[in-house]
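Input: a single structure, listed below in structure tokens.
One protein chain omitted, others in place.
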Amino acid sequence: MIVAEIKPFGEIKDMLKDYNKVLIVGCGTCVTVCLSGGERQVELLASALRMARKIEGNEITVGERTILRQCDPEFIDQIKDEAAQYDAILSMACGAGVQGIAERFGSITVLPAMNTRFIGVSDGQGTWVEVCAACGDCILYKTGGICPVARCAKSLINGPCGGSQGGLCEVSKDNPCVWQQIYARLVKLNLLHFLKEISPPKTRPVHPRRLVREDLRLKKEQTKGV
Amino acid sequence: MGFREALDSGKFLITAEIGPVKGTEIDGLLEDAELIKGKVDAINVTDLQSSVMRLGSMAVCHLLKDLGIDPILQLTCRDRNRLALQSDLLSAWVLGIRNVLALTGDHPTLGDHPQAMPVFDLDSVSLLKVIGRLNEGFDMAGNQLKGAPDFFPGAVVNPGANTETALEMQIIKMEKKIEAGARFFQTQGIFDLDLFERFMKRIEGFKTTVLGGIILLKSAGMARFMNKNVAGVFVPEPLIKEMETTKDKVKTSIEMAARLIKGLKNLCQGVHIMAIGWEKRIPMVLEEAGL
Partner (left out) sequence: MTDKAIPPCQAACPIYTDVSGYVSAIAIGDIERAIRIIRQINPFPSVCGRICTRPCETACRRSQIDEPISIAALKRFAADQTRGLKLIKRPEHYYDERVAVIGSGPAGLTVAHDLALLGYRVTVFEEQNVLGGMLTQGIPDYRLPKDVVKEEVDFILSLEVEVKTGLSLGRDLSIEGLLKDYQAVFLAVGSQRSLLPKCNGVELSGVITAIEFLKQISRGHRPNLGEHVVIIGGGHTAVDAARTCLRLGSSEVTIIYRRTIDEMPAGRAEVDDAEKEGVNIRYLTAPVDFLGNGNVQKVRCIEMRLGELDESGRRRPVPVENSEFEIKADTVILAIGYIPEADALKDSGLILSKNGTIIVKDNTGTTNVKGVFAGGDVVSGPSSVIEAIAAGKRAADAIHRYLRNLPDKEVEEHLPLRSLDDNVVKLINKSNRQNMPTVPVEKRLDNFNEVEVGYNRNEALKEAQRCLLCGSGALVADNCAACLNCVRICPYGVPVPGREIAEIDISQCQVCGICASECPASAINLKLETREEGRAALQKVIDKARQEAPEVLIIGYYCRYKLPTSLLDDSGIYWLGKLCTGRLDIFQLIYPFELGADEVVVHMCKNEECHFRDGSRWLLTHIERAKKILDEIGMGADRLNIISEEDVSDFKKRFEVLGINPIRKREKVRG
């Protein structure tokens, strides 16, 4: 899932300073799952904003909605009519969601309430960890299912640097050296030979990436002679 | 005799290491170099050591060359993508630099510009392969070069990695580096000769040249700091005690380094001295060690 966290309140308040009618839109998928942008947070942020602005003597009208996904236009359309009544939309989705709405409702300002952090998994209650960098060239088969691209501070693919100490990363003592984990896993799986092979440098992705799956699309009308 | 020739000659190799300053004031650095010139086979120049922004390795190497010293260009993967790395290598060659030490590099967060983009487009293994390819007259993309360099590439290894797993991986990576073209290895600082001996035993079959690292210990505090913070460096307690109890720290430091060098003479093919500011004292160390 995409892991995101809510921006500092001051920053959000500042973004909204010129708007008096704002619709906060939560997203019911990833950011709900990572406990940051779902229905409950929408309700809290709305109340906080109303109070902050009242205290400043500059009242704001805040609408609250949560849709299942902000990365699909069909879901975004569910709030089309409502959105038209506001000066701005404050999206509590990842960056994809913010842009999804902005793209769909071109004439209304869409503002991000969240900082999108990474593609991650749960690492115990209230904790998430980055595990995939979406590099577009998966090598997990040779690293025992542990990604050094996402989980090594230097994204090294030929083994560790010399900086790890006591099995911990030189960058943060909170992180294990991922290569230690890869090594242990490869030993367990009897696949250590993968580590001994030189991995060629990765092809770097070119932004923006786009995936068109012609095989999934309705064929264009056949032309003559084919 | 250049470093490569010295290595081929089979003599006990001596290299030293100097770190460029933050700024353009280079007189002291050149003075130090001048002092050890003739006593060492080559001098390494670090590449933004500890990720702290400073004068570049290539320029200093070029200046050393002018002084008649054979420099070893340290080149990390931290700040340059594959375009810049290849271009810098070509630039170095035309400036007379013949030896390259390929390193991954420290992470920028450890330095004075922690917000910097960490590049790591290539890693040390692939960088060695790139050097080999340039030597053959081709760039990474397979394009032919107009005039090719002939670098003498080296790499580093950390024999003191403090877990068995870490050491095993260091050795696996060392093998990959040899396969990628590394001709010599300079190691992290060694204080425990028994440990190093065991390491050398494990790499017995590797056909390569190893220069054991020597760090000039300035104080017990420095030893403790390194034990805690510098990966692969472990100063045993008796040596710390020795520094703690001595009246003349400089003398003890020099004696200790000389003792280690004497020990290394039987274990590997050379030493690499990291004086960390005490470059002026390198001649005394060598003298003490009988080199």
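Should a chain be cited, it is by its letter among A and B, assigned in written order, with residues numbered from 1 in that chain.
Methods note: contacts are C-beta pairs under 8 Å (C-beta built on N, C-alpha and C of every residue); 3 or more make two chains touch, one makes a residue touch a chain.
In this text the structure is predicted, and so the values were computed from the model without any measurement.
Within the whole complex, touches from the chain that is not shown fall on A.
When you scan A:Glu39, A:Asp72 or A:Glu130 for touch with the missing chain, the hit is A:Glu39. Across the interface with the omitted chain, chain A contributes residues 8-10, 28-29, 32-36, 38-41, 43-44, 47-52, 54-57, 66, 122, 124-125.
In this section, only the chains that are shown with their structure count from here on.
In terms of their C-alpha centroids, the spacing between chain A and chain B amounts to 41 Å. Those residues of chain A that touch chain B in the complex are listed here as 153-167, 170-171, 177, 179-180, 183-184, 195-196, 198, 200-201, 204. Against chain A, the residues of chain B that register as touching in their complex are 77-78, 82, 104-107, 109-110, 118, 120-126, 129, 140, 156-158, 161-163, 165-166, 168-170, 172-173, 175-176, 179-180, 188, 229, 231-232.
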